[in-house]
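With one protein chain removed, the remaining protein chains of the complex are shown where they sit.
To keep things simple, chains are lettered A and B as they appear, and every chain counts its residues starting from 1.
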Amino acid sequence: MTEARASLLRVRALSVSYPGPQGPLRALSDVDLDLDEHECLGVIGESGCGKTQLLLALLGLCGSAARVTGSIRYRGEELLGAAPARLAALRGRRIAMVFQEPQSALNPYLRIGEQLAEGARHHLKLTRRAALGRAAELLELVQISAPAARLRLYPHELSGGMRQRVTIAMALMCEPEILLLDEPTTALDVTIQAQVLEVLRSIRARTGVATLFVSHDFGALATLASRLTVMYAGRAVEQGAIGELYAAPLHPYTSGLLRSLPRLDLPVPLRLAAIPGQPPDLAQLPAGCAFAPRCPLVHPACAERPALRMRQGDHQVACHCELPAARIGEAWS
Amino acid sequence: MLRFLLRRALSAVPTLLVIATLAFVLLHLTPGGPFDSERVLVPQIQHSIEARFHLDEPLWRQYLRYLGDLAHGDLGPSFQYRNTSVNELIAQGLPVDVAIGGTAMLIALLLGGSIGLLAATRVGGWRDRLPMGLAMLGISVPLFVTAPLLILVFAIRLQWLPAGDWVSGSWRHLLLPSVALALPYTAYIARIVRSAAIEALASPFIRAARAKGLPSLTIVLRHALRPTLMPLVSFLGPALAGVLTGSIVIEQVFGLPGIGRFFVTGALNRDYTLVTGITVLYGALIIAMNVLVDLCYGWLDPRVRARQ
Partner (left out) sequence: MSPAERNDGPWRRSWRRLYARRGARWALALLGLIMALALLVPALSPYDYAAPSWTHIFLRPSLRGGEWFGTDGLGRDLLVRVMWGCRISLLIGIAASLVSVLIGVAWGTAAGYIGGRTDGLLMRTVDVLYSVPFIPLVIVLEVLFGRNFLLVFIAIGAVSWLDIARIVRGQTLAIRSQNYIEAALALGVRTPAVIWRHVVPNLLGLVIVYATLTIPSVILFEALLSFLGLGVQAPLASLGSLVADGANEMQANPYLLLIPAAFLAAIILCLNYLGDALRDALDPRHD
């Protein structure tokens, strides 16, 4: 049972909303998550489903306009509503984040050595020289050659893949316990993606840092994550071991999402299948299941919002229909 | 860096040449000579004066002579102020302009910069709207309106400060003209700094810096300051041009013995060399400021430095 485990990070009923002209924009609604020591939890969903909002909420960086409710516990300590100084002490020190676009996450005006070192100098009180030494070590860890020389470069002098590796090294500077990855490979070429994923895998093998890996790329998630949470319209709709979820998705959305992966083993007309329709407007979420308007299995009960329920073993689903995975798959064809 | 400076210095030469030629040609094409307004001179005296200033030579000789002197930094003798060179007149007037213009720019940068930063951290609140409304007013009321108004209030009605005149080294005589000249630039700078700071603070790398848990002051000073300064630096070029023109007005209103007044009287009296000299000086100052702006860009932004 998830409740019984002593989680490193325990998120309950986390909601984030922003004021909008047509009522509040619900970016995240009642999300539950548990992250254990050394674990890698994947979060998958379309763009705009609230993945990035989830990570920002964990760091308390949603901005002053956001309304954040629920509970975020780090080793039992409630972070929501904690003193700003306490949050700042955790950020970058215990919980570090890698952003989606390395070219905009790095300050173009500063040398990368400076940017790598500043977190460690602040949190660990390292001297400038010691921090730069540690930075060089970490650049080596993320497989950047001639690290000492690279420290003197500016972000624009690095390639995209190199920049992303620098931001990964930056996140690891203070040996955090939790690493938040926000689509770290999306902005990169496919071959570079593979290199960056390999770097992340080897870092996890060496440091055992617990990781929350957010992506819309199932393949990338599968290389790192052991468990997966599927998000739709700001809600978690399915959770479970990644293999089980892949083999037998129990939510119609997950089923459709997996079907939309290109399948080169099938004849051309069947290789790609799309989910018809659009994700809902976050300002006007339906009262019931948010996926109902696009769902092939929609029925009257869907007017009521389904809760995330345990189905088999550790596998949780938020759906009223109790059909087995195979039947749900058939409904899409 | 050195090569960049050298290249910029070389590329300034044709610009200066254009300015000098323009001023020279315009002045000499117009009807009426510099000594027409005086009482009728004996032809011999007229000739001797013209010979002294080389006005009897063909125009192209005069032009070449002028350029040759210019290359040595010699702007020639003034026609109007006998036995005085343009260089001496400029040396006389320049300290006044430097004092007023420098003080004004200092006031504008300090006041405008802090107003803009303060407003940027309080977007939408009254501490943003009130100063920005005033700034809008500030850029809309011209110098030649604010300057007389300041005199009316502080010199004539309240009698706190002198209404004009110039006493070298006296801050009381410096204050009113400097403040009048500073007002529009304070307003401009406040607006520029505000929008630049808002944009800089919203950039993704600021969020990334926050995610590192750095203190706010470090984030602002180390990460947000440079991108905020960039638009301000590019305003410095136009600002200097504006201050030069502004000082003409300010000298007129306050009756100060600066270059601007020499310029206006020189134009009215057809003092060819004085007017072309001052025009070339203005051009050189603007060019120098533009080089300074480019250097600042490179100093602030490594991407620009790489291109230089």
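Of note:
Convention: contacts are C-beta pairs under 8 Å (C-beta built on N, C-alpha and C of every residue); 3 or more make two chains touch, one makes a residue touch a chain.
Owing to the predicted nature of the structure, the values given are computational and were not obtained by experimental measurement.
Among the residues B:148, B:231, B:257 or B:298, only B:148 touches the chain that is left out of the figure.
When the full complex is taken into account, the listed residue touching the unshown chain is B:156, out of B:51, B:67, B:91 or B:156. Touch with the chain omitted from the figure is made, among B:198, B:264 or B:292, by B:264.
Against the chain not shown here, chain B presents residues 12, 14-15, 18-19, 22-23, 26-27, 30, 136-137, 139-142, 144-145, 148-149, 151-152, 156, 237, 241, 244-245, 248-249, 252-253, 263-264, 267-268, 270, 275, 278-279, 282-283, 286-287, 290.
Assume only the chains that are shown with their structure count from here on.
Centroids of chain A and chain B (each the mean of its C-alpha atoms) stand 54 Å apart. Interface residues of chain B, counted against chain A in their complex, comprise 203-205, 207-215, 218, 222-223, 226-227, 300-303, 306.
Within the complex formed with chain B, the residues of chain A that make contact are 59, 61, 87-93, 96-97, 99, 101, 104-111, 118-119, 122-123, 154, 156-157, 167, 170.
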